[in-house]
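A single structure is presented below for examination.
A protein chain is absent from this complex, but the other protein chains hold their places.
Letters A and B mark the chains as written, and numbering starts fresh at 1 in each.
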Amino acid sequence: MACVSAVALPARGFPQPQHANPKEELLTLPGEIGRPGGRLVVALRSEPKTLNPLTAADTPSREVIAAMQADLIHINRATQLTEPALAKSWKISPDGLRYTLTLRQGLRFSDGHPLDADDVLFTFRVYLDENVHATQRDLLIVGGKPITVRKVDAQTLLFQFAKPYGVEERLFDGLAILPRHLLEKPYEEGKLGQLWSLSTPPNEWAGLGPFRLKEYVPGQKLVLERNPYYWKTDTQGHRLPYLDELDFIFVPSADAQVLRFQSGETDIITGLGAENFSVLSRQQRGFTMADAGPGLEYNFLFFNLNDPGEKSSPEMTRKQKWFRDVKFRQAVSAAIDREAIVRLVYQGRGAALWGPVTPGDRRWVDAAIPHPPRSLERARALLKQAGFSWSTAPNGASKLVDSDGNPVEFSILTSSSNADRTKMATLIQNDLQQLGMHVQVVPLEFRSLVDRVTNTKQYDACVLGLASFDADPNPDLNVWLSSGGTHLWNPSQSHPATPWEAEIDRLMEQQLSTPGYGQRKKLYDRVQEILAENQPMIFLASPDILVGAKNTLANIHPAVLEPYLLWNVEQLFFRNAAGGASQ
Amino acid sequence: MRYLLRRAMHTVFLLFGVSILTFLFSALTPGNYFDEMRLNSQISPETVAALRAQYQLDRPLPVRYIHWLNSVAHGDLGFSFAYNSPVGPLLWVRARNTLLLTATATLLAWLLALPLGVWSAARLGRAPDRVLSWTTAALLVIPDLILALGLLILAVRTGWFPTGGLVSVGYETLSPLQKLRDLALHMALPVFALVLSALPMLVRHVRASVAEVLDAPFLRAALAHGIPRRKLLYGYALRAAANPLISLFGFSVGALLSGSFLVEVIMSWPGLGPLLLEAILARDLYVVIGGVLLSMIFLVSGNLFADLLLYWADPRIRTAASAK
Partner (left out) sequence: MTQRRKITKWLVVLVVLHCIIAGAGFFAPYDPAEQDRDRPYLPPMHIHLIDAQGHLHFRPFFYPLRLRAGSFDQYEENKAQSASLHFFTSGSSYHLLGVVPSHLHLFGAPAARIYPLGTDAYGRDQLSRILYGGQVSLLAGLLGAGVTLLLGALIGMAAGYYGGWRDDALMRAAELFLALPWLYLLFALRAFLPLAVSPLEAFLLVVVVIGLVGWARPARLVRSVVLSVKERDFVRAARGFGASDVYLLRRHILPETSSVLLTQAAMLVPQFVLAEMTLSFLGLGVPEPMSSWGNLLASLQQYSVLVSYWWMYLPALAIIPFFLGYLGLASALQERPGAYKIDEKTSWNPS
């Protein structure tokens, strides 16, 4: 397979940094030994907004930054457990309030400048500074108070928490360590948030990740090159990464990405829908497709359970009377054909859900949650118990009416840009029609949808999905806490509206400050049970993580946590000599 | 001169009106770019609100409009939230891509329509004319939505043409000749779709105007003088029939930025159309206004251009105007 690259890649061995420091404490990774060289081309859905970890909130930016930055403690995406990264070891005090981290010695940033504890200190000062508005700040507020960081010596740092934190060291994953020598001055001048846009000159940027910034061509691609000072090696002592270059090209639509992958212009593809996956699987020429199993995304239907007070229209009051009845929600859940959703929306590549924890989150799945099969009889029985009855409409169909004689009609919002969820809503519409409910599917532009759900609260029901980015209950804390902003069915409550929500609040707060997985699991299991009993969200299905990669690319281990294929980008290599994209 | 001034004032008035209306609509619709961030459980509502304020989305409408007008006067079209870059460069790149497509298509369409129309008019009523009439009628009957979709299916099933995008990956590494070929391959389908949708109407108009003129006495006199047939048709008849065609050409120029919207969206050509669609959906206020203004400028300039061309080309209009 000839490489049609006009750029001649020099035949050389592993590159060595200019001044090798024998006192470098490098991390050795197990795994297949690779060969150096090659250019990996990856498609991004849109251009990243920024390379600045402080302000990056969109997925493309985060994906690129993940390949350029490093954290103190990292979650291994394959095992879903933490492992040492820039910190070679850590100790947690018995009361869970003090974390002592020991930094590796002798490491350097991508521009050769040495890394020390002052950089870590500076990094956390910036993250916690209110004026910077860093997106990470909210993660570092435990027990209502921001954490404090202290330097014990040149190698050791002490993190102090106001209350014990359930996630423990997982907190540090993704918190990139920033270069003090480049950013301290702009920080003091208050210009930090504007730095490190895509067009930053490479010499003004530095990071600790496997790749460093090389070039940005607006509208076309972002090129990263190997970081010669990267602090990981393979078991034979070769400094990682194997790849010479990592190219991100911007391909706006999922379908266009499929085309590029098929024609060999890109080397990997992730974020595939089931239908595109089938198309690619049918003709695997030069590439292999893989189904990594259920991911962490959970899709659900929820009803508007907000308390509108006097502002409520009579129509809304009427509908909420149905929505608030737990038997009504249970009936809807019983009538939904989850198997059909998995079959028709995900082509079988997915899992039906009865709770928020998907089978992909092995450590937190509660096996005791009941998985009742679809049953229209059970649904009808529940509705009868709740006081509903059926009447015959003029055209012969049966209509569900409530105890006051009002026909049950409501609308389900979905995001117009998400075809999968709109399909789910259409299937649900058909299911509920068999119960006599008249449901309309209203696809709305995503931002209007979010506005209605979280702001104006003008909606009946909605189908949405959330994807935790870590296999841990904590990232979704704001979903389960009644005061949370993403507590979708009734967000940002001043105090819990129902006893079971109050119970969930208590349990979640408790697991937040409970160290130890066993205890936390018991608490979170109970949360899942309460959710299953009360069905504020009717869980539907979770898609599998579907990926594909060229056959020449080695060390590919798909994970169900983001970034699905690039989590071990430093260990990826091309089997043939020159590697790279071929036409 | 007075005529020009009047038309210029007119254009400015239109631009103001459209910008105000567009600004109003975009600002009044619910939801803004930061709503997506709200759904991210990691980011607290306070952070989102702080970022919103930073982008000045909390100020009242008239204030924002005045700010925007002020910056436009300085050549700055505002800032795009979604692309995190100034609107101007974003628009130029996309507009350039659109113009590449539509200019090629318009040129091709006219280059084909003129000879076809003249040829058809010269053989009015006879077999070749009727065949052409039927073909254009058949093409007219197929809307460009259907046409573009059909061509896309063709591309996908045969694999002869790339299905979307401006150029392939690795374009910069190609030689100039290869670059041209790559670009041409990517342009082929959209241009084909645009030409096919514009050609029938153009041919009909050319044919109709030339056919009207062909009966005129001056033409018969020229024929009697022994002027060769081709010179007669193109040099004399076409020029006499030029008026409505010039207006039509003006319209073609006016539609250069806006006429290819559907084709661009369907065939994933990175032009102004998909950008505007995305910006509308993303409530990216300034991109929408900038894009709409740009299309409108072209539209109105096209009309102005047509009027000017007519003024210059047709002595009857000149004398009529100066007689006033």
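For this structure, a couple of remarks:
Definition applied: a residue touches a chain if its C-beta (ideal position, glycine included) is under 8 Å from a C-beta of that chain, and two chains touch if they have at least 3 such contacts.
In this text the structure is predicted, and so the values were computed from the model without any measurement.
For the chain that is not shown, the touched chains among those present are A, B, taking the whole complex. The residue from A:121, A:162, A:279 or A:386 that touches the chain not shown here is A:279. Set against the missing chain, the residues A:288, A:312, A:458 or A:534 yield one that touches it, A:458. When the missing chain is restored to the complex, the residue among A:198, A:442 or A:527 that touches it is A:442. Within the full complex, the residue among B:142, B:184 or B:221 touching the omitted chain is B:142. Where subunit B meets the missing chain, the touching residues are 13-14, 17-18, 21-22, 25-26, 28-31, 137, 140-143, 145-146, 149-150, 152-153, 156-157, 163, 197-198, 201, 205, 208, 244, 248, 251, 255, 257-259, 261-262, 265-266, 276-277, 280-281, 288, 292, 295-296, 299-300. Subunit A residues in contact with the hidden partner, per the touch definition given at the top, are 254-256, 258-259, 273, 275-276, 278-279, 315, 337, 340, 343-344, 347-348, 395-396, 411, 413, 416, 419, 422-423, 425-427, 429-430, 440-445, 448, 452, 458-460.
Methods note: only the chains that are shown with their structure count from here on.
For subunit B in complex with subunit A, the residues that touch the partner chain are 29-33, 35-45, 47, 50-51, 54, 83-85, 89, 93, 162-165, 168-170, 172-174, 268, 270, 274, 281-283.
Those residues of subunit A lying in contact with subunit B across their complex are 4-7, 41, 47, 49-50, 57, 133, 135, 137-139, 197, 217-219, 249, 251-253, 255-256, 259-260, 263, 265-266, 417, 445-452, 454-456, 464, 466, 468, 475-479, 484-486, 492, 581, 583.
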